[in-house]
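Let me begin by presenting the structure, written as structure tokens, before commenting on it.
For this depiction, one protein chain was excluded, whereas all remaining protein chains were kept in their positions.
A, B and C are the chain letters, set down in written order, and residue numbers restart from 1 in every chain.
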Amino acid sequence: MTPEERLLIERAAREIEPGMVVNLGIGLPTKIPAVLPAGFDVTFHSENGFAGLGPPLEGGTPDNDVIDAGGRAVTLEPGAACFDSVTSFSLVRGGKVDLAILGAFEVSVAGDLANWMIPGKLTPGMGGGMELAQKARRVLVVSRHLDKHGRGKLVDVCSLPLTAAGCVSTLVTERAVFRREKGGRMRLVSVAPGLSVEDAREGMPEGLEAEGALEAWEGVGRR
Amino acid sequence: MTPEERLLIERAAREIEPGMVVNLGIGLPTKIPAVLPAGFDVTFHSENGFAGLGPPLEGGTPDNDVIDAGGRAVTLEPGAACFDSVTSFSLVRGGKVDLAILGAFEVSVAGDLANWMIPGKLTPGMGGGMELAQKARRVLVVSRHLDKHGRGKLVDVCSLPLTAAGCVSTLVTERAVFRREKGGRMRLVSVAPGLSVEDAREGMPEGLEAEGALEAWEGVGRR
Amino acid sequence: MSKVSTVSGALRAAVKSGDTILVGGFGRGGVPFSCTEFLADHPDEFRDLTLVKNDANEPGLGIGAMFRNPGQVKKLISTHIGLNPEFIGQMNAKEIACELIPQGIFAEKLRAGGAGIPAFLHDIGMGTIVAEGKRTVDFDGRPWILESALRGDVGLLCADMADEKGNAWWRGTNRNMNVVMGMAARTVIVEAKQIVPVGTLRPEDVHLPGVCVTAVVPAGPRRHLQKLAADE
Partner (left out) sequence: MSKVSTVSGALRAAVKSGDTILVGGFGRGGVPFSCTEFLADHPDEFRDLTLVKNDANEPGLGIGAMFRNPGQVKKLISTHIGLNPEFIGQMNAKEIACELIPQGIFAEKLRAGGAGIPAFLHDIGMGTIVAEGKRTVDFDGRPWILESALRGDVGLLCADMADEKGNAWWRGTNRNMNVVMGMAARTVIVEAKQIVPVGTLRPEDVHLPGVCVTAVVPAGPRRHLQKLAADE
């Protein structure tokens, strides 16, 4: 994990409240469990068929009968439950997932999410991403602030096919946290330590100014 | 069991082909398993949540955690499976029940079945009867030939609210077997030993004449 | 972190007058008798309830005890009431409303409710009085009944075993409507015959995942059932 990744992962982890049921998208989000304090009360749901992710594999032989939605061998915690795909998505659509933490190609200021295809370039299929984006009670996107072309993750209007409209409530990058109320626009709410508001707005659309005072940046490590 | 009941139960049991999945309605149909030859290859489905009825309780303490749809304590055979109500009716609607053996108030010559309510007198609710009547691959009705008023079980048109239209393929009484092809009319196909065609037609509507020769009456005992 | 609570504590926290309550069980199997007894014992606290249950139990037993309290139950949604002549009398006298639904569709409506499916098509009861007045939708060349989902404010289940996280397991035929009701209610109380430590149930054996469950309470001595057995 790079220092920037660690910063954003720890800040994203701070959004998890005790007792929550959380689904993690593939990529960056899967790094979150490792930074949570030991014994933190959270249940991770994996759409391929379990609730109750255990601690990371420490050496030893991976058990390929227990994988996450990205296909990685993982462990189950005591009190975990396994289920089939139908039940798994019944839980998602039924409102049992409190928080989905996903990656994104683009997030619009209105909370639209595009994270499943780039026409003509990348057509991997949507997997379970649409259900999670649309039906988790809250959607948090974690992403590097700028892409390799220097463009910010937030856009006025998504140019790529949407995963779901108006679903993202929070975007956490290594520089800033943006948040919106249901039906509202994204606003800057917190800036990483040592950075300025200008750093936080780099590459992002206009009109993201904070409505009140900025919140202190609290990583999970300080809890 | 009266001799008449035994006669009709044994004749009804003859309709079960090896390998079938069979659901038994409450009342008379539940007496069928006891007359089948030992080791006969059949799986009894019970809509409250199992497939694989075991042998009758022989004394001993009944296990009230294993009941049939009529609420009686029963046993499970080796290789039985328990499931919830949703799965149970998925099996029924999904075509996994080959034969439902049900009781009836009235069966029409067109195969309509009325067995769930008598307006103003009996309103117990339909339970799972409608699904079974409509979705079992074949429906067999077992019933005494005449009711206590001397009326036959077959009628031209049901006077009671239907459970399902055109669903009954076979009616077995202690006097006769009536059968219809899909979309056709009930016809007399077999008469109990020692009885005449007139005995078999007593109390029944006109026009049930056999189309060919009558079949020999084969009870399960002779197999 | 443990979801273990008491019957009184969990019910008082969850149930409000006017609520729709999903009650597990089929006949006497899998019925949360301790919960229904507590509700029946406190008719002034819990009123105007709509109950959703496979059957009406027997007179004085399970929800049968609740029907005896005037004003406690305003409606029953069920599939079979034949073993409770007392309730049939109350229904015929229009003291308590009753909606009867074919059992598989009853289960499927709850399943849709729990699975976030607002409605589905089927043909059960088509051509019978059960389908009268129901909205139909043409699909694949023929009409089908458009059936709406059913959800509850509170689900009361009875499991044979549950752990402190709410993972639940049923023996034999006790599972019946319990699992689907555990998915279809906003708040779910599992009355468990046995409460076991986390880790006791194999993850593969869990019938209802704990993430659906709000509270686990111990099954009590089942007073009404004992009385009925003594009377028999």
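Everything below uses one rule, namely that contacts are C-beta pairs under 8 Å (C-beta built on N, C-alpha and C of every residue); 3 or more make two chains touch, one makes a residue touch a chain.
Computed from a predicted model, the values in this text were never measured in an experiment.
Participant: Among the chains present in the display, which ones are touched by the chain that isn't there?
Facilitator: It touches the following shown chains in the full complex: A, B, C.
Participant: Out of B:P37, B:G60, B:G79 or B:G212, point to the residue that touches the absent chain in the complete complex.
Facilitator: The missing chain is touched by B:G79.
Participant: Consider the whole complex, including the chain that is not shown, and state which of C:G114, C:G172 or C:G210 touches that chain.
Facilitator: Per the contact definition at the top, the residue touching the missing chain is C:G172.
Participant: Considering the complete complex, identify which of A:G19, A:G71 or A:G207 is in touch with the unshown chain.
Facilitator: Considering all chains, including the one not shown, the answer is A:G71.
Participant: Among the options A:I16, A:I32 or A:V92, which residue touches the chain absent from this view?
Facilitator: A:V92
Participant: Suppose we count only contacts with the excluded chain; which residues of chain B make the list?
Facilitator: 21, 41, 43, 45, 50-52, 76, 78-83, 86-87, 89-96, 135
Participant: Touching the hidden chain in the full complex, which residues of chain C are there? Just list them.
Facilitator: These residues touch the chain not displayed: 108, 112, 115-122, 137, 139-140, 144, 146, 148, 169-172, 175, 203-205, 207.
Participant: To test your reading of the contact rule: which positions on chain A touch the chain that is missing from view?
Facilitator: On the side of chain A, residues 46-50, 63-69, 71, 76, 82-86, 88-89, 92-93, 123-131, 134-135, 161-165 touch the unshown chain.
One rule holds for everything that comes next: only the chains that are shown with their structure count from here on.
Participant: Based on mean C-alpha positions, I'd like to know which chain lies farthest from chain A.
Facilitator: B
Participant: Using CA atom averages as chain centres, what separation in Å is found between chain A and chain C?
Facilitator: Those two chain centres are 36 Å apart.
Participant: Roughly how far is chain A from chain B, centre to centre by C-alpha average, rounded to an integer in Å?
Facilitator: 57
Participant: For chain A, what residues touch not just one other chain but two or more?
Facilitator: Expected reply: no residues.
Participant: Two-or-more-chain contact residues of chain C, please, as numbers and ranges.
Facilitator: In chain C, 111 touch at least two other chains.
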